[in-house]
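A single protein chain has been omitted; all remaining protein chains appear in their positions.
The chains carry the letters A and B, assigned in the order they are written, with residues numbered from 1 in each.
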Amino acid sequence: MTTNTNDELAQIFEGWSSTVGKPTLKDNARMTTRGVDVFYGEKQAIFGVDLDIGKNEVLAMIGPSGCGKSTFLRTLNRMNDTIDICRVKGDIHLDGDNIYDKKMDVVNLRARVGMVFQKPNPFPKSIYDNVAYGPRIHGLVTRKAELDEIVETALQKASIWNEVKDRLDQPATGLSGGQQQRLCIARTIAVSPEVILMDEPCSALDPIATARIEELIAELSENFTIAIVTHSMQQAARVSSRTAYFHLGRLVEVGATDKIFTAPEHRLTEDYITGRFG
Amino acid sequence: MTNQLNAIERLAEVKQERMQKNLKARYAKEKRFQVYGIMSICLGMAFLAMLLGTIFYGGASSFMTSEIKLTINYDPDVIGVTDLTDEDELKWADWRGLLSTSLAERFPEVSGRSAVRQRNALVSSIAEYSLRDRLLANPEKLGTSEEIWIVADDEIDAVMKGQVDRTVPESERRITDLQLSLIDSLEAEGEIRQKFNTTFFTAGDSREPEQAGIRGAMIGSFYTLLVTLLLSFPIGVAAAIYLEEFAPQNRLTEVIEVNINNLAAVPSIVFGLLGLAVFINVFHLPRSAPVVGGLVLTLMTLPTIIISSRSAIKAVPPSIREAALGLGASKMQMVMHHVLPLAMPGMLTGTIIGMAQALGETAPLLMIGMVAFIADIPGGPLDPATVLPVQVYLWSDLPERAFVAKTSGAIMVLLGFLAIMNLLAVYLRKKFEKTW
């Protein structure tokens, strides 16, 4: 941080009330979050975030590292449940269902809100079994032919079918990094989720592989709602329709992507996208 | 593009319905899996409780012993000795007579050969030797009499500990009705008592349970461990220093490392074969001696000590090495002055754990003859001896009920030593634990 001392930040966040821009959507919202706080033990990581994710939109979340964007993303399909000391407050709804409700089943939730991780993490199984994993555990198919069709469709949709169709029974760990990440996307869409969360999906990939994933995100947005966390502003600009800027656990500004990158309203957002820190 | 999605779009329609159908079964499976885990842990813990429970329950009684109060008259006529310094006379002395005379006076009503034999069996069959030793130590007592407590026979001890079922017919007991009545009369007069069994800690092995103790085995274990420690600690630490700090990356180093890893998993009995073939048959070291046991256990514990010492050395941060070298210290000086002192607590912890393993080891010591029956308490590492775990093994084979309790008692002592050693290791680790 070059322009903001901690004192200045404290001033900015003192009596923090609202996010600049329009975090909420009138209709068309697939997921809504209201007043979300996240704590790791005693430490608060997310402060009162209100944010909606619309149907079939690509929402990018950007911000300096440690700003809580990944933490926030992980609350959306309750991946934070696997961390003992993590607590989440506030309301998060998926299609009107409160996902932190006691009645909400986390297994079911994660089948509806899929996730793609920073590092490609194919299971040590064959390519076919990786994609078939989700449908199998959820018992989504009744016949082998149906499963074959789903696997093929998912791989096609993840634009990797042509590369792997002749070696579906080979271990997925033998694929290149970019292929592995597309396989992980195929694995996620094979359970037909409503929302796909992507946590810096290209950070471990080379530029060519990154470009292919970015194309893929654009195609997927026709059918899925996508929230993507990225450390690359250019990537956010290329793939998303809306962008949310996070800073020190707060959602500072939300808006249409081109507006955020051309005419940000908040000073922090401006400082970030003009490269004064990050 | 869109038509490719048919399968997944179709899936979206039936997804919730199919998932819900399976969900209950999946959660049941999850629960069951978790229960398996809990059951596994409980099984281990239950066994641990059962093992310790059985041993403590059975062994506690070995720490108590019964004694009978008798008036002993050191009558020269009974003993048949007039001069306590005359070796020839002592050879033929009737020490047993002291006890039987005394018992006859206490129970004049008992008569008949069988009854007298039963009466005489009240006291330990080798109690006479303690009387002999007592008289030889105090020769002025000859011709006088005194009241002393005499160790009771182990069967009488069992009655006192309530381990004998009196309702069983006499023919099925090892103790007769007459003996029971004698015990009852002694008890009524307060002339039989239970007290802390000091013999158990001060005596060597014996064929008579009431006279058997673990001191011989404890001393044997001590000498064996002493030899092990004196050899394995310096050698283990030296080997670890060499491998971590000096060893070049070559074939020899690789061979040494492979050897250490494999030796760590060689069955202990094979080390016993080595000890028998090399130390005893080739070098003619004495059989049954703690020094051989110590050598064998050294070879056995070395891998443990080397491996833990190496990780202690590894944990010393490179910055300290660089600082020392930067000041112009030679590599040897850096190791001896800086790395070794910092790694020492970790090495000591590893060594204590290795020693604890050595203390509990039995099989290889059987091979080198440490299983002999040895009643004397060893005076040095070259004397024949046995060790605590071997004593446990020896006693566990004996038929007398009292030895079962003694075995458990010996195990309790052994476990006590192991617990102390392990707690010491934990304490060292906690005290010197450093995060760099």
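To be clear about the criterion, a residue touches a chain if its C-beta (ideal position, glycine included) is under 8 Å from a C-beta of that chain, and two chains touch if they have at least 3 such contacts.
Operating definition for what follows: contacts and distances are computed from a predicted model.
Undergrad: Considering the UniProt annotation of the chain absent from this complex, which name among "Acyl-CoA dehydrogenase", "Ligase-associated DNA damage response exonuclease", "tRNA modification GTPase MnmE" or "Phosphate transport system permease protein" applies?
TA: The chain we cannot see is recorded in UniProt as "Phosphate transport system permease protein".
Undergrad: Over the full complex, note down every shown chain the hidden chain is touching.
TA: Taking every chain of the complex into account, the missing one touches A, B.
Undergrad: Among A:Gly114, A:Pro201 or A:Gly249, exactly one should touch the missing chain; which is it?
TA: Touches the omitted chain: A:Gly114.
Undergrad: Which residue from A:Thr19, A:Thr32 or A:Thr188 sits in contact with the chain not drawn here?
TA: That would be A:Thr188, which touches the missing chain.
Undergrad: Pick out which of B:Ile269, B:Ala315 or B:Ala375 touches the chain that's been left out of the picture.
TA: B:Ile269
Undergrad: Hey, which of B:Ala289, B:Ala356 or B:Ala385 is the one touching the hidden chain?
TA: B:Ala356
Undergrad: Which candidate, B:Ile175, B:Ala212 or B:Ile241, sits in contact with the chain we can't see?
TA: B:Ile241
Undergrad: Go through chain B and note every residue touching the omitted chain.
TA: Spelled out for chain B, the touching residues are 26-27, 29-30, 32-34, 36-41, 43-45, 47-48, 50-51, 54-55, 234-236, 238-239, 241-243, 246-247, 255-256, 259-263, 265-274, 276-278, 281-284, 299, 302-303, 306, 330-332, 356, 359-363, 366-367, 371, 389-390, 392-393, 396-397, 404, 407-408, 411, 414-415, 418, 422.
Undergrad: Name every residue on chain A in touch with the hidden partner chain.
TA: Within chain A, the residues touching the omitted chain are 77, 79, 82, 84, 106-111, 114-117, 119, 121-125, 133-134, 137-138, 184, 187-188, 191.
The definition used in the following text is that only the chains that are shown with their structure count from here on.
Undergrad: Could you list, by residue number, the parts of chain B that touch chain A in their complex?
TA: By the definition above, chain B touches chain A via 1-2, 4-9, 11-12, 14-16, 18-23, 26.
Undergrad: For a test of understanding, state which residues of chain A touch chain B in their complex under the given definition.
TA: 105, 107-108, 111, 135, 137-142, 146, 149-150, 152-154, 156-157, 189-192, 219, 222-223
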